[in-house]
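Right after this comes subunit A.
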Amino acid sequence: MVELNRRQALGLGAAAFISGLLSGRLAVSAAESSTLTIAFNANLPSFDGTTGPSAVNPAIQAIYRSIFDQYIGQKPDLSFEPGLLTAWGWNDDKTKVWMDVRSGVTWHDGTPLTPEDVVWSLERAGDPATGNPVANVWASIGNFTIDGQRITGDVKSFDPTIFKWMAFLTGYVLPKAYYTKVGAAGFEAKPIGTGPYMFDAYEGNSFLRLKANPNYFGGKPAFDTVVFKFVTDPTSRVAEIESGSSDVTLEVPYEEYDRLRKKEGLAGVSPPISDIGMLFITNVEPMLDKNVRLAAHHAIDKAGIVKKLLRGYGVPIDTLEAPEYEAYDASIKVGYDPKKAVELLSASGYSTEKPVKFTIQTTRGLKPKDYEMIQAIVGMWRKVGIEAEIEVYDIAKHFELRMSHKLAPAAFYNWGDAIGDPTTSTGFAMFSKSPHSAWKSDDVDALIGPLWAEPDEAKRIAGWKAVDKYIAEQGYVIPLLQYVQPILYKSTLKVTPNTSSALQPTLISKS
Partner candidate 1 sequence: MADVAVSAPVTVVNRRFRSLRPLLREPRVVWAGGFLIALALVAIFAPWIAPKDPLEQDLMMASLPPIGFEGYEPGYYLGTDDLGRDVLSRIIFGARIALTVSLVAASLAGLIGSLLGLASGWYRGWTDRIVSRLVDIWMSFPPVLLSVLLVAVMGAGLHSVIIAIAIIDWTRFSRVVRAETLAQSSLDYVTAAEAIGFSRRHILWREILPNVAPVIIALLSLEMGIAVIVEAILSFVGLSISSDAPTWGGMVAQGRQVLHESWWVLVFPLVTLFATVLAFNLLGNGLRNALDPVMRR
Partner candidate 2 sequence: MTPPLVSIEALSASSVREGGTPVLRDVSLTLERGEVRGLVGESGAGKSTIAKALLGILPETIRITGGWLRFEGRDLLTMPSGELRAMRGRDITLIPQDPQTALNPARTIEAQLTDGLRMKLGLRGTALHARAIELLEEVQIREPDRVLRSYPHQLSGGMRQRILIAAAFAPGPKLVVADEPTTALDVTVQKEILRLMRRMQERHGTAVIFVTHDLGVVAKVCDSVTLLYAGKVIEAGTTADVIERPQHAYTKALIAAGPRYDRPGQGLEPVPEAIFRQLRAELAGTAAKGAP
């Protein structure tokens, strides 16, 4: 080995330093290499996708789905496919559940996945002490027994959506032996899963680097390395993709999306996703007046908003079910009709001279154009005789107000439902006993109540459609639009959009 004296070493160092400074980043961010760099729109607070508030944050499911596998997989069109379970179901009288665990799957540390891992994960999810935000969903099944690769369990209270949850939030299988050995802190430091990519390096608020899992049961992934850069500021994400520092980014302003997707070397895709922009209506004055509720709905030109404000990126809707959802009913229409709105209002004694007044709450910057959209709506309302005062809140305050039933008469929120089941959309949003509902009235409860545990699937879906129709007629909620997710990527890549909004690296490949 050649020995360098100190001066030579420093000289070499300085050269490396300068070249590192000038060319360092150019050398490492090329898309041609087998590295995929995603400028991501959210931070990853925790690697445990089954506990704590971050577990139910839809924005980071893409990362969880890369490292871990769900009990049941979900395709980009929201249909289900085998995950770590190859088959599943109820017995005939729906008192028992059964699941077949995939064999031949290994954890990232090389140890095999066993049915014990699955049972442990299910039981852990159902234990409120672990901090699973939807523990009571998981607690609806229990008393598991293992026979070979088959797990059988008792249904404690029938929940028709339990298997859908297995492909949804907190539905991840964690390694029992490893987790018990290293503990929560150790797991956060170096998490292992069965997923397509393996943990490599993590810097909070900055980046996460993953390596390909060569033993993945679904085949070796397309990239050797995947980097998630956590860039929460939309304009900064635009800069990331525009400067070529990142290969893919998402949730950029629509104007920028339109500009950049036409740019040389970049491409874009904008699929509708399971995110619904809506106005909660609270059962307080003046919303107790049906005329006001319906007038407020009829006065909104949703198509105009989507076209002009969102540059066409959005799907106007009149129910809480998006077209991809099981209980979507295309016949439910409310319609833009300012004349009718004026009539309805005048029937209740209101006019532009003597407008009905209430407050509308909205987030600002949580979703693209949320605040602008509310401004536009308030402008439309002003023309028919509704004088609404805008109040901006942040999402934490929204949750607090919603839980204590103190939302303003109208409140903007964005409802995500990646499994597309009516219970997790209309159900939780409109049932008075749910802490998430704003409109609380007995007539809706009477309709919804029996559907929670309806074992007959066809009857269940039909029931929910009826609920949605009734709600639309009564104007208990104002659904606005289904969001689309603008994704920008280098044109050397191919991106399969995901309706659930999770931009998983497995859906990206070299073209």
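Operating definition for what follows: contacts are C-beta pairs under 8 Å (C-beta built on N, C-alpha and C of every residue); 3 or more make two chains touch, one makes a residue touch a chain; residues count from 1.
The candidates were selected such that all candidates are chains of the complex that A comes from, given by their letters.
As the structure is a prediction and not an experimental result, all values here were calculated from the model.
Applying the touch definition to subunit A and the options 1 or 2 in this complex singles out candidate 1. In the complex of the two chains, the subunit A residues touching candidate 1 come out as 234-235, 253, 255-256, 258-259, 304-305, 307-309, 363-365, 371-372, 375-376, 378-379, 382, 389-394, 397.
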